[in-house]
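With one protein chain removed, the remaining protein chains of the complex are shown where they sit.
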Amino acid sequence: MSGIVIAIVVLTILALVFGVLLGFAAEKFKVEGNPLTDQVEALLPQTQCGQCGYPGCRPYAEAIANGDKINKCPPGGTATMEKLADLMGVDPEPLNATEEVQVKKVAYIREEECIGCTKCIQACPVDAILGSGKLMHTVITDYCTGCDLCVAPCPVDCIDMLPVEQTTKTWDWQLNAIPVKQLQEDTLC
Amino acid sequence: MLTLLEQIDKGTLWRAHGGVHPPELKSLSNQTTIGQLPLAKHFVLPLTQVGDSALLAVEVNQRVLKGQSLTSGTSFAYCPVHAPTSGTITAIKPMPSNHASGIEVLSCIIEADGLDEAIKTDAHHAELSNQEILKIIQQAGIAGLGGAAFPTHIKLSPASEIELVIINGIECEPYITSDDRLMREHSDEILAGVAIIQRLISPKRIIIAIEDNKPEAIDAMQHALNSSTLANGTTRITAVPTKYPSGGEKQLIQILTGQEVPSGAIPAQLGMLVQNVATAYAINDAVANGQALTQRVVTVTGLNSQTPGNYWVQIGTPVKHILDTLGFNGNVANDKIIIGGPMMGHSLPDISAPVLKGTNCLLLPDSSEIADSVAEKPCIRCGECAVACPALLLPQQLFWHSKAEEYDKAASFNLHDCIECGCCSYVCPSDIPLVEYYRIAKSAIRTQNEEKKQADFAKLRFEARLKRLEDEKLAREAKAKEAAERRKGSMSSGDKNAVAEAMARIKAKKAAEAGTEPAPSNDIADKKAQIAAALARAKAKKAGAAAPTSEAAANKESAPADANDKKAQVAAAIARAKAKKDAAKAANTANTSGQSETDAVSANTAPAADDKKAKVAAAIARAKAKKDAAKAGNPATPDDAIAQSEADSATADKAQSADDKKAKVAAAVARAKAKKQAALTGNTAAPADVIAEADAVPAETVSAADDKKAKVAAAVARAKAKKLAEKAKQSIQDTDMAIEPETVSEPIETAISETRQETVSNIVNTKDSTDAENSADASVSLVEESASILTAEQQKKARIAATIAKAKAKKAQAKLQEKE
C-alpha cells in the first residue's frame, strides 16, 4: 500500500517540479511576436505584388504562418515555394499561377509615350518610379521588384516588363547554353 | 627569431599548400623573340566602363588617332580605353566579348586606315610629382596585365602603408611565356617601371619573383638589376620553385612571406602589393615615353598554331586576325580556342572577340594536347583534390553541395575562398569538372545574395512608402480639421452669406481633391478646361447609355468635320479605321476578307486623294489587307480584329504625327485602350472596341492641335472608351435592330457609309445592328471630343455644344425606344 503512496507522491512532486521548470522556461525564453512569420517573410521575395491575394509580403507571411497555402507566390517561383514547404514542414505543391520560365523582369517605361499621369507612381509598392505630374516618368530599375503592379494602371500602356538581361558580370556559367544561341544566329544569317 | 624582412633578405621561402605540376610545355613558344603582329583591318574595343564610371568621348564616323582615349571619366575607378591605331569609328554597338560567356558588350569598332598615326605625346620628365605620375598611369589606361586587368592606378594609391612590393614574374600556367620573353628582352624597361613603383609606394623591400624554370629570365633580370639604380639592397630577385599555382597572388605571398591574405581581404591589408612584370613594363612605357597602353605581348601557342611564339598585339585586335595572320590548323568543329592558360583560361565561343588588356595567351591546342572533357564518373572521395587545393578547401564537400544545389552548405565550406585555379579538377581521377560546379554554385550564390539584398531593400522601401502614405493621410486630416475650425470661426460671425460661400468653397475643394486623387495630372493651369472635361465625360456616359440614332450621328459628325482641314484628315483616318474593322468583321462571318479589305482601301484613298500621308496609310492598309487575306483561311477570331484595330489606329496616328507630337500620345492612348478592351469585353463586344479606338484617335489629334489640354482629353477619351465598351456590350445584347446609316454630304462620311454599306451587303442582320451602333456611338463621342476642344478655346461654346449633345442623345434614346 505504501508503495502506491510513495509512487503517487514522487510522481506528483516530479510533475510539479517539471511544471514549474517548464513554466519558468516559457517565461524566460519567451519569444516576442511570431518568429515563424519573420522566417516566412524572410523567404518571400518582397515584391509586394499582391498576387497572393494579400496586400504585401508581410500579410502573406502571416497567413502562411497561420496555415495558408504556400503556393501563392508567383514571383518567388518554385524555389521559394520549396523553401517554404521546407520551413513549414508541408508537402511542396505546384504554384497556383501558370507561369513561364522564371525570368526576373523589371518594368521599363517607354518614355516618349508617357503622358505623365503619375498613376504608375501611385501603384508602385516600392516607390521605384520617378516622375511628376505631366512630366515623363521613369523606372529606377535597380529598385524595381518586377511586381507588375504598374502595368495595369498605365492609361497609355507604355510600361513594358522586360527580362533583365544577362551581362558578363551576372553570367551563370551555363556553358552549354551558348551554342544554342549561336545556332539561332546561324539560321538567321 | 628573424624578422620578416631579414628572412626575405635571406631568401627564405615558405611552402604553399597543395598545387600541382602540370606539364610545362613552355618551350613551344619561348624560343623566338617577341614578334610584331601586323595591324588588323578593324579593331574592337569593349567599352565596359561606359555607363558606369566613364562617358563615351567619340562618335561614329569620327577619325581617331592611335593612343586617343575613346572614353572620358573623372571617377577614381575610371580606366580609359585607347584607340590602338588610327582609323575611323564605324560603329559603337554590342559585340561578342572576350569572356567565357561570349555575351555581347558595348564596343567601339575602329576601321584602321593603315597609317597608324599617333596622337602627339610628350615624353615626361623626371620632375613629376607622385600625383602626376599616378595621373599619367591612369590616363594611359594601365590595368593589371597578368590577367585580372584591375586598374593599376588604384592599386598604386593604397590607403595603407605598403612595406613589400612583389613583382610577379612567376607565370606558373603551362604554355604561357609572354612574361618570360618580356623579362628576357626588356629587363631594363621592367626595372625602370619597378623604379617608378618604388617612387610611388616607397616600400621597404621589392621582390621580383620568378619561377626557377625560367633561368634565362632570372639571369636577364639579375643583370639588369645590377646595372639599375634600384640596386641598393631593397630589391632582390627570388627564384621560386616551379609549382602551379605559385603565381596566384595569395599563393605567391604565402611562398615569399609565409603570411596568408585574410579571407575577403586584399594584400594591402598585410602591407603588400603584387604587380605583374608586364604591368611594370607598361608603367615605364607610359611615364617615360608617354605611351598609352595600346599593345601587349600575347603568347600564341599550342600544336594548332603554325607559328607559335610571342607577339606584340594591339589591344582590340580580333582573335580571328591573329589566327589568320599566324596560321591556325584547327577547325571549328573539333578544336578549342583558349584565352589564357590551360588551367584557368576560358574557351572562346566567338573568334571575332578582341584581345584585351588581360589577354596574355592565345592557346590553340589540338585534340591530342587537350582532350575533350570526358563524362564524369562517381566521386570516390579519394581526397586528391583536397591535397591539391592551394586554398586548403575540401573540394569534394563543395562538389557534393554544389551538385545538390545546397548552396548555403557549399558556402559554409568557404566556397568563396576558391580561387578557381583548377588543381582539383586536374587531379580528379573521376574526371569531375569540379571548378565548373563551383563557378555555377558561386554565381548562384551571388544571385541569391543579390536577390536577398533586393528583397530586403524592397521591403524597406515598401515600409517607407506605407509610412509616407500614412503621414500624408494624417496631414490631410489635420488640414481638414483646421479648415473646419476656421469655418466654425467664420460661422460665428453670423453672416449667412459668408457661411454659404465657405460651404461652397469647401465643396469645391473637396471636389478638386476627389478629382486629383485618381489622376493628379488634372491639376493643370486651366481649371475651367478641367471642369469642362468633366462635364463632357459625364455627358459621354449618358450618351453611351442612350444608344443614339443615326440622325445624331450625321449631325454630330459634321461638327468636327468642318472645323478645319486637319480635322478632316482625322476623320479620314477614322473612316479608314472603321472600314478596316468592318472588313475584318466581314472576314469573320463570311470569309471574304480579301474583297472587303480592298474596298476598305479604296474608301481610304478616296477622301485622301491628294494627301501624302493618306498614301502612306493606304500602303499600310494594303499590306494589312494582304495579311488578312492570308488570315481569312481560318476564321478570324475577334482577337484578330482587335489586333488589327490597334494597328489601324497606329496607321491613323502615323498619318498625322508628322507635325504633331501629341498625336503620338493619342495613338498610345488608343492602343492602350484597344488592349484593355480586348480583355474587358467578350466576343460580342469586339465592335465596341473598334468604335472606342477610332474615336480616340481623331479626338486626340484634333484637340491636340496646339493645346496642352490634349492630354486631359486623352484621359477623357480613355474613360469614355472603357464605359462605351461596357455599354455597347449591354446594348448589343438588348437590341437586334438594324439601323441603316444615313448618307452624309461630307466626303468622309460618304467613305464611311460606303464601307459600311459594302460590309452590310456581306454580313448578317445582327452584325448590321452592331455596325449601326458603332457609327452612332462614334458620333456621340466625337461630339464630346469636339466639345472638349472647344472648351479649351472657349468655355461657353463648349457648354453649348455639350448641351446640344445632351439633347441629341436624349432624342436618340427616345427614338430607340420608339423603335423597340
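Should a chain be cited, it is by its letter among A and B, assigned in written order, with residues numbered from 1 in that chain.
The definition used in the following text is that a residue touches a chain if its C-beta (ideal position, glycine included) is under 8 Å from a C-beta of that chain, and two chains touch if they have at least 3 such contacts.
By definition in this document, contacts and distances are computed from a predicted model.
Colleague: Could you tell me which of "Ion-translocating oxidoreductase complex subunit D", "Diguanylate cyclase (GGDEF) domain-containing protein", "Putative hydroxymethylpyrimidine transport system ATP-binding protein" or "GH3 auxin-responsive promoter" is the UniProt name of the chain missing from the displayed complex?
Modeller: Protein name of the absent chain (UniProt record): "Ion-translocating oxidoreductase complex subunit D".
Colleague: Check the options B:95, B:326, B:370 or B:455 and report the residue that touches the missing chain.
Modeller: The missing chain is touched by B:370.
Colleague: Going by the contact rule already stated, which one of B:161, B:405 or B:431 would touch the omitted chain in the full complex?
Modeller: Of all options in B:161, B:405 or B:431, contact with the hidden chain holds for B:431.
Colleague: Which of these, B:53, B:130, B:325 or B:347, touches the one chain of the complex that we don't see?
Modeller: Answer from the full complex: B:347 touches the omitted chain.
Colleague: Would you indicate which residue among B:256, B:337 or B:441 is in contact with the undisplayed chain?
Modeller: B:337
Colleague: Using the document's contact rule, name the residues of subunit A that touch the chain not shown here.
Modeller: 173, 175-176, 178-179, 182-183, 186
Colleague: Using the touch rule from the top, list residues of subunit B that touch the missing partner.
Modeller: So the residues of subunit B touching the missing chain come out as 17, 20, 22-23, 100, 174, 250, 254, 260-265, 332, 334-338, 340, 342-352, 363, 365, 370-373, 375, 377-383, 386-387, 390-394, 396-397, 413-414, 417, 420-423, 425-431, 433, 435-436, 439.
Convention: only the chains that are shown with their structure count from here on.
Colleague: Taking each chain's centre as its mean C-alpha position, how far apart are subunit A and subunit B in Å?
Modeller: 25
Colleague: Hey, which residues of subunit B end up touching subunit A in the complex?
Modeller: 48, 97, 99-103, 105, 349-350, 436, 439-440, 443-444, 446-447, 451, 454-459, 461-462, 464-465, 468, 519-521, 523-524, 664-665, 668-669, 671-672, 675-676, 711, 714-715, 718
Colleague: Sort out for me which residues of subunit A touch subunit B in the complex.
Modeller: Going through subunit A, the ones touching subunit B are 41, 44-48, 56-57, 112-113, 115-119, 125-128, 133-134, 143, 145, 154-158, 166-168, 170-175, 178-179, 182.
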